[in-house]
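Removed: one protein chain of the complex. Kept in place: all other protein chains.
Then we have subunit A:
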Amino acid sequence: MSSVKLRGVRKSFGSVEVIKGVDLDIDSKEFVVFVGPSGCGKTTLLRMIAGLEGITTGDLEIGDARMNEVDPSKRGIAMVFQSYALYPHMTVRENMGFALRFARVPKDEIARQVEGAARILALEPLLNRFPKELSGGQRQRVAIGRAIVRQPEVFLFDEPLSNLDAELRVHMRIEIARLHKELKTTIVYVTHDQVEAMTLADKIVVLRDGIIEQVGRPLDLYDDPANQFVAGFIGSPKMNFLSAQVKEVGSGGVTIGLVNEGDASLRMPVAPNGTKVGDTVTLGIRPEHFGDAGQGGADLTVAVDVAEHLGSTSYIYANTTSSEQIIIEREESRSEIGMDQVTVSISAEKAFLFDQNGVRLR
């Protein structure tokens, strides 16, 4: 199995630069997920690895060989498309064996490999059907099967689950995770769904506007986001952001006061990194990290807008005095049902502080 290296990779369409210098190492057998909002360049980057888009400047290496000008079919990759891209006039068997016909693989060997892939993906009863006779999930499995028979060094997945319904998406996500365990290949996977990224990836690459915001293991990104964008993107429901003002800068940290929250102030054990008293900063706290009133550094009383009680978890959608919307997650909560106001606490250890540019203060 091969590693993939990107060095100073850029891509322009005319005068518009969509990939603005990407450096990335993908290790052999690693499952890497590109994630980001739409238009961030993640699919373009994947297509550049596949060879479907040219690389304007920079180098791409797959398995230590430079691949910039190499034909897509000779890069040792296989790709699964969002639209599945199955050949509609061919049966499942023909779809899966089509590429091998042109690789001069003998007929009985093609049959053997197709059946092998079909066994892995539980497609055996469907081999003689046409794509239009299959459900979305089955089509997706055929597309994956078509990639498997080529025995590629690197699998590329372009938002493979976004055309499936929620239930099937969870199911296919588990299938893909199992497949990675079984095949032990390098996988590069593009999605805009951070839950997919969190559950599947060995390594997540968060992209925004053609640059990498942060690379790391899923829980590292969750626990230790580099900036406000990553903090807001990773985690579900999203992290809450509250406006705050710097009240005091000392050697042991920064003391902030929440805007319009009276005396509520919090001492954050971070280096000021240039912030001065009076600067506006952003306090980030995840919905699941609010404590009970009086348990943390500062208390916050909010007006409940809507509360969703799912049994084990409740989500409270609330507004602060300065009309900032926040989400509070509560485990096994029964006492707050029907309340108009809730007081929660914020503790400095669980909260993050970001400066005016969104850079995290540590």
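Rule of thumb we're sticking to: a residue touches a chain if its C-beta (ideal position, glycine included) is under 8 Å from a C-beta of that chain, and two chains touch if they have at least 3 such contacts; residues count from 1.
Following the convention adopted for this analysis, contacts and distances are computed from a predicted model.
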### Query
Which listed name, "Ion-translocating oxidoreductase complex subunit E", "Lactose ABC transporter permease", "DsbE family thiol:disulfide interchange protein" or "Stage V sporulation protein AD", is the one UniProt assigns to the chain that has been left out?
"Lactose ABC transporter permease"
### Task
With the full complex in mind, choose from A:Ile26, A:Cys40, A:Ala78 or A:Val92 the residue touching the hidden chain.
A:Ala78
### Task
Kindly note down the residues of subunit A that lie in touch with the hidden chain.
50-52, 72-74, 77-79, 81-83, 85-89, 98-99, 102-103, 130, 146, 150
